[in-house]
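Note that one protein chain is taken out, while the other chains of the complex remain in position.
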Amino acid sequence: MTQAGSPKSQAAAGEGWEPKVVAFLCNWCSYTGADLAGISRLKYPANLRIIRVMCSGRVSPAFVLKAFHEGADGVLVGGCHPGDCHYLEGNYKTLKRKLVFERLLEQFGIEPGRFRLEWISGGEGDKFARVAEELVKTVRELGPLGSTAERLGRADGLALRAEGGGGNA
Amino acid sequence: MPGPKIGVYVCHCGSNIAGKVDMDALREFAAELPDVVVSRDYKYMCSDPGQDLIKADIKEKGLERVVVASCSPRMHEPTFKRACQDAGLNPYLMEMANIREQCSWVTEDGEAATQKAKALVHSAVNKARHLEPLEDKTVPVDPKTLIVGGGIAGIEAALKIAEAGKEVYLVEREPSIGGNMAKLDKTFPTLDCAACILTPKMVSVAQHPNITLLTYSEVEKVEGYIGNFEVTIRKRARSIDEKLCNGCGTCQEKCPIKVPNEFEEGLGMRKAIYTPFPQAVPNKPVIDRENCTYYKTGKCKICERVCPPKAIRFDQEDEIITEKFGAIIVATGYQLFDPSVGPQWGYGRYDNVIHGLQFERLSNASGPTGGKILLKDGSEPEAVAILHCVGSRDTNYAEYCSRICCMTSVKFAHLVREKTNAKVYDLYMDMRTFGKQYEEFYNRVVAERDIYFIRGKGAEVMQDPETGKLLVRVEDTLLGVFREIPVDMVILNAAICPRPDAQEVAQKFGIQRSADGFFLEYHLKLEPMKTANDGVFIAGTCQSPKDIPDTVGQGAGAAAEALKVVFAGQVTVTPTTAEVRDTLCSGCRICIPLCPYNAITFDEAKGVAQVNEALCKGCGTCAASCPSGALRAKHFDNRQLYAQIEGVCAE
Partner (left out) sequence: MPEAKKKLKLALYWAASCGGCDIAVLDIDEKILTVAELADIVLWPVALDFKYKDVEALADQSVDVCLFNGAVRNSEQRELAELLRQKSKVMVAFGACACFGGIPALANQFDRESIFRRVYDTTPSTDNPGRVRPQTKLSVPQGDLHLPEFYNAVYKLDDVVEVDYYIPGCPPPPELVWEAITAIVEGKLPPKGSTLAGERSLCHTCKRKKEDKKVTAFHRVHEFVPDPEKCLLEQGIICSGPVTREGCGERCLNANMPCRGCFGPTPEALEHGASMLSAAATLVEGKEEAELAEVLDGIVDPLGTFYRFTLADSLLRIRNKSLGLEEKAEEGEEAAS
């Protein structure tokens, strides 16, 4: 059977490949922290793109899968530190989901480094920039993941008709 | 079916964005996105002409959605929402792309920044397409304000609000209000005595009909939201009947138990029944039940016997008070850095190494030495060293500048000279005398005799084994020599630090802390009193180290913020709540225990869950757990977020 090549060689092959990282940040802490990174003029790779939600508890695990499905190579979920959630307990729900979801991702063959849940307070602009930097670096090393369509194309060369993914959001 | 007409507005923010992101490329990119009928760029979108562009397009081109690519929505979302509303477009049909804080300011490379900006705009346009109009709702506001902490910040805020005719509850943990300022002797730069300027304010607080003063009390629980906080306060038992007590002090004279007085910073003693200091407000004692013989052994009751109005109440219990408040001001102040954590300073090891507040107590006429600056053995010092930046501007401890220590050092130098004949060595890293009349005060003290300012950090305090004198090691960076200066007393100007329970307090009031541990303001420059929790404001040194003038300023500012809330009489609550779609809900009841505000209940008749919109705060946690997708988080629903994900991933 054809050799798909190691992740690194794929990365090298996909010339000019730049990883895509999607970050879901809660409005009150981690989004504020990301703003602070900007206000402090800290620099981090442009590969990370932020989507604002009100609370990390809003982040359905399906959003993370959707991001990978669309071609994200890494996903960050940012919330307030335990006890600091603006809505008291949203981040604990996020944590609970993560504890099972991480194992699901592993079964899907998504390397652990591609998904991160981080508690970042509104005062931790530096932490946000550091996490962004680290995550992009890790994902760069892991190489491209490819959208689901690309991966299926690679698998069997079938052009898919239907999107998949259950409901019709 | 064509989608809604979308207008995209790209802001240069002067050169803040335009200096990094290619404005033309971004504008043209946006113009090509589906449903976008107009795409413009402008120097300052938030300016009047900028907003007018949007308004004109809404009216003339019939825009149905607006996307502004500019700074953080935390900055200007209200501005652009208002612009839309003014032009007749529902404000919830506006979406922002944060291409400044989260793009131009954090990206090195211009091309990468432009690419990222495109992704963010694509995401915003995608979300905008699926937005729906929502109507703000208003709820009435309770007219009372709660102030937590009775230092000068809390006092100032309480008086301002009370004088404006609104009701205030002031909750102070200690038996008296006054806070740290009450401990001070003279205050820089004018050298008026702290008590002289503070006591009248404390008295006004106690007397003002609009102020309910709860000392020896603490807030236990805060529920609700802006305009409608429900607060539980524990008023600890003072063990006296406050109405009967006339503050004569007989009990304190006769009480046989002596313990160190916290107010005197360990330098003086108090009784088991005590008022912390003579000018205390209220001037009514408390019984410290941990040290009182009666509570320990069941016997004594001397105070009860001697109290002329028979005000002692041994069986008094804590009182739990629940009240509603429209606004809350947290003014819980600071604590001094504990110099004993750094052995180099010799604090706790050598008798005559003291910290700033201890010096204030020594110098204070009502303090343990009656205002005389004396060594532990009762003698007068011949030489005194003052160290700046103890625990501050030091990456081993706190990185920040504690702001007041330079001025307190200069003040101490002056007071030592005024009250003793001692030589003074002031060891400073930089002399920061930033305030009004501060530099003048410094110049005055510099000119005083026998005060030696040495530029260098006091590195170590030792004891000369022969003379018993303290030796302070310092590198005199102006002369480039190391020196060991023999002195009798060392004053450590320890940093102003967050209180040890700051985290607990922050959680209770739903506020955050910055990296340095102080409470986090909403915006460092423009919203220093607001917090992320609407309706909860901060004032004074709990936000950052400050001198009294700045503390007072912020206290008054926080009062204005609170008054803004209570005078408005009503607040707008977000319509971005969750909703259950009846036809999809199967009644599985998974969502019900998830809501921290108990906003979700089960409608037995219909067999479906329902959200009480007045209680829902719109976190969306329930929507992420409703397996069937029946629960929808408005303004952040699945369709909108999926569209955003598609947008950011497309570029």
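Letters are used for the chains, namely A and B, taken in the order the chains are written, and counting of residues starts over at 1 for each.
One rule holds for everything that comes next: contacts are C-beta pairs under 8 Å (C-beta built on N, C-alpha and C of every residue); 3 or more make two chains touch, one makes a residue touch a chain.
Remember, it's a predicted structure, so these values are computed and weren't measured experimentally.
Engineer: Which shown chains does the chain we cannot see touch?
Structural biologist: Its contacts among the visible chains are A, B.
Engineer: Which listed residue, A:L65, A:C80 or A:I120, touches the chain dropped from view?
Structural biologist: From the options A:L65, A:C80 or A:I120, the contact with the absent chain belongs to A:L65.
Engineer: For the chain left out of this view, which of B:S39, B:Q115, B:T145 or B:N638 touches it?
Structural biologist: B:N638
Engineer: In the full complex, which residues of chain A touch the absent chain?
Structural biologist: The missing chain touches chain A at positions 1, 3-4, 6-7, 10, 60-66, 68-69, 82, 92-93, 95-97, 99-101, 103-104, 107-111, 142-146, 148, 151-152, 154-156, 158, 160-162, 164-169.
Engineer: With the missing chain put back, which residues of chain B would touch it? List them for me.
Structural biologist: Within chain B, the residues that touch the unshown chain are 581, 583-590, 592-594, 602, 607, 621, 624-630, 638, 642.
Here, only the chains that are shown with their structure count from here on.
Engineer: Considering only the defined contacts, which chain A positions touch chain B in the complex?
Structural biologist: Interface residues on chain A, with respect to chain B: 20, 22, 27-29, 31-32, 34-35, 37-39, 41-47, 49-55, 57-61, 63, 66-67, 70-72, 80, 83-84, 86-90, 93, 97, 121-124, 126, 129, 147, 167, 169.
Engineer: Name, in rising order, each residue of chain B that touches chain A in their complex.
Structural biologist: 72-74, 98, 100-103, 105-109, 112-113, 115-116, 119-120, 123, 503, 506-507, 510, 512-516, 520, 524, 532-533, 576, 594, 596-597, 617-621, 623-625, 629, 633, 636, 638-639, 641-642, 644-646, 648-650
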